[in-house]
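Excluded from the complex is one protein chain; the other protein chains are retained at their positions.
Labels for the chains are A, B, C, D and E, by order of writing; each one numbers its residues from 1.
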Amino acid sequence: MPYVNIKITREGATPEQKAELIGGVTELLQRILGKNPATTVVTIDEVDLDNWGIGGLPVAEFRAAQAAKAPPQ
Amino acid sequence: MPYVNIKITREGATPEQKAELIGGVTELLQRILGKNPATTVVTIDEVDLDNWGIGGLPVAEFRAAQAAKAPPQ
Amino acid sequence: MPYVNIKITREGATPEQKAELIGGVTELLQRILGKNPATTVVTIDEVDLDNWGIGGLPVAEFRAAQAAKAPPQ
Amino acid sequence: MPYVNIKITREGATPEQKAELIGGVTELLQRILGKNPATTVVTIDEVDLDNWGIGGLPVAEFRAAQAAKAPPQ
Amino acid sequence: MPYVNIKITREGATPEQKAELIGGVTELLQRILGKNPATTVVTIDEVDLDNWGIGGLPVAEFRAAQAAKAPPQ
Partner (left out) sequence: MPYVNIKITREGATPEQKAELIGGVTELLQRILGKNPATTVVTIDEVDLDNWGIGGLPVAEFRAAQAAKAPPQ
C-alpha cells in the first residue's frame, strides 16, 4: 500500500525508463518490506530546470558554476 | 487551515469537475472537523499516464493487463 | 487510482473523524470523476502547531493575533 | 540537506524571480538553522488556476467573489 | 539531483530495512537515469494506520473487510 513520489528534472526521461523506475521501486518495496505490489502507487514529477534549485541556484546555473570550478584536464 | 493535495491521472477532468472536487473536499473538512473554509487550500495535480504507476506498471500497461485477465463475457 | 494527502493541524481529530474523512474523499472522487475506490489512497498528516504557519506566523500566534483584532462584543 | 517545495499559481513568475526565491529560501535555511546550502534542494510547482482552490472555490472564482464583496470606492 | 518521498504505513520497518530502501532507490535512479547519487535525497514517511485509507476505509478496517471476503480454506 505504499505511495512513492519521485521528482526528477525534466530532461527527456523516456516512457521505457519511467516504466523501469516504476517496476524497480515497486519490486524494492516488495522485497525489502513485503509490500503488496498490487496496491503500490508510484508517481513521477518531471520538473522544469528553472523550477529546481540546488546550492541556492537554479540547476542550469548550478551546473555552470560546477563546470567552471572543475580543474582543466 | 487544512491543505489538501489531490493527484489524479490526466484524463480530461473538466474545470467544472475540478471546481466540484474543490468545493466538496472543503465542505467535508468543515463538516467533519470544523475547519474554516476561508483558509482551506486544495491543489490538484494531473499526472500524465506515463508518470503514474500501479502494480509495478505504468497505468496504461496496468489497465491492459487487467483487461486481458478479465474473463470473456 | 487517485492519491490524496490531507494536512491538518494536530488538534485531536478522532479515528472516527479520520475514517469519515477517508470515506468522504474517496466517495467524492468516485461520484465526480468516476474513480475506482478500490485503488484510491488517502493519507492524513497531522502537523504540530509549531510546524504550521499562516499569515507569516505559527498557528498559535496567528490565532492570538486574530483574536486581539476582533472587536469587543 | 533540507528539501523545500513551493507551490504557487501559474501566473507568469519569471526565471529571475524563481532564481531569487531559490536563493532566498536556501539562505534562510542556512542563516536560521545552519543548513548546508550545497545540499539544500528547492522545487517550485506552478499550478494552473483551475487546479488551485481556496475558500471552496477555484482561484478565479474566489477572486471574483472577493472583488464583488469589496465596498465601492 | 532527484528527490524521492516514500510513504509507508508505520508497522515496524527497521533502520536496516530503511537503509536498504534508501540505497536501493538511489541505485535505481543512477542505473536507469544516470542520476548522481551524491545529490539524490530520499525521505521516508511512516504513517499511522488510522491516517492511511484505501478503498474508502482506514487500513485496519480495509484489511478486516478483505479477510472477511476471503473464501474459507
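We adopt the following convention: a residue touches a chain if its C-beta (ideal position, glycine included) is under 8 Å from a C-beta of that chain, and two chains touch if they have at least 3 such contacts.
Note that the structure is a prediction, hence the values are computed from the model and not measured.
Looking at the complex as a whole, the chain kept out of the display touches B, C, D, E. Interface note: of E:T9, E:T26 or E:N51, the residue touching the hidden chain in the full complex is E:T26.
Even with one chain removed from view, chain C keeps its contact list with that chain: residues 7, 45, 47, 50-58, 61.
Considering the complete assembly, chain E touches the hidden chain via residues 15, 18-19, 22-23, 25-27, 37-46. Although one chain is hidden here, its contacts on chain D can still be listed: residues 1-9, 13, 17, 20-21, 24-25, 28-29, 32-33, 35, 39, 52, 54, 59.
Please note the rule applied: only the chains that are shown with their structure count from here on.
Equivalent interface to C-E within the set A-B, B-C or A-E: A-B (over half of contact pairs identical by residue number).
Between chain A and chain C, the centres computed from C-alpha atoms are 28 Å apart.
The multi-chain contact residues of chain D, meaning those touching 2 or more other chains, are 39, 41, 43, 45. In terms of which chains touch, the assembly is arranged in some other way, matching none of the line, ring, star or all-to-all patterns. Contact between chains, per the stated criterion, is found for A-B, A-C, A-D, A-E, B-C, B-D, C-E, D-E.
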